[in-house]
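Below: one structure, written as structure tokens.
Only a part of the assembly is drawn; its chains keep their places, and the rest are absent.
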């Protein structure tokens, strides 16, 4: 198994340990160096007061998509921690199926800059939110930050 | 009942309709014009890969705290929608009990600027995250944005 394939195996194991993604019903469907795609569906447990998806759900999944896009590019064994993110909520999330794509914009030795986009995919494809985030790379056995 | 008391009643009813806050175990404990406090506890369903609280949980509750701080100051019947937020994650959230306080920084006719702070309260009080956000005020029966 190549280093890249091992890293993606580490990534999938790490995502599987994020209990919150499973609470949100979020499924990792694509992962490669610098790009991760996660999909999820509307659920009654994830809404705000008007029946739209809560902005925090969208931000949480975008954060994981960006985080794992960075994780996929970091050296084996290294961990990634979110330093900060900003989300713009372009329109209410009224659909029934969604996807978030996170991408690495620039990877440095200690810090990685990412951007993400979230879309409704059902009933139609439209952009609902964007994110930019900064992540810190931590060496094995040593906290990032 | 005064206008202010009625508005806080609207606020509590609106918060109760946010199913996602209940999924997170978030409880609205204080609400007044321009300031809202929400508390919650660590749960196995809310974690990231190292067993810390997922950043998205903290951001989601900060977003609701800021949103309802704005809601409390908006005219009766008006709705509030988040336009954007940024969260800085100062340290991993490793504690067992938490609070988020949202405050209005400046309320305009159409837009409200808020800031929020999230703390671990158990085992000790320490700041774990900050947020700044912008919200749009919508007239009754008309979407904000």
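Read from first to last, the chains carry the letters A and B; within each, the first residue is number 1.
Just so it is clear, a contact is a pair of C-beta atoms (placed from the backbone, for glycine too) under 8 Å apart; a residue touches a chain by one contact, two chains touch by 3 or more.
This one's a predicted model, so the numbers in the text were calculated from it and none came from an experiment.
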item	value
Total identical subunits in the assembly as filed, 2 in place	4
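Following the convention adopted for this analysis, only the chains that are shown with their structure count from here on.
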item	value
Chain centre separation in whole Å, for subunit B relative to subunit A (CA means)	22
Subunit A to subunit B touching residues, read off their complex	14-15, 17-23, 44-50, 54-57, 59-61, 63-64, 79, 81-89, 91-92, 143, 145
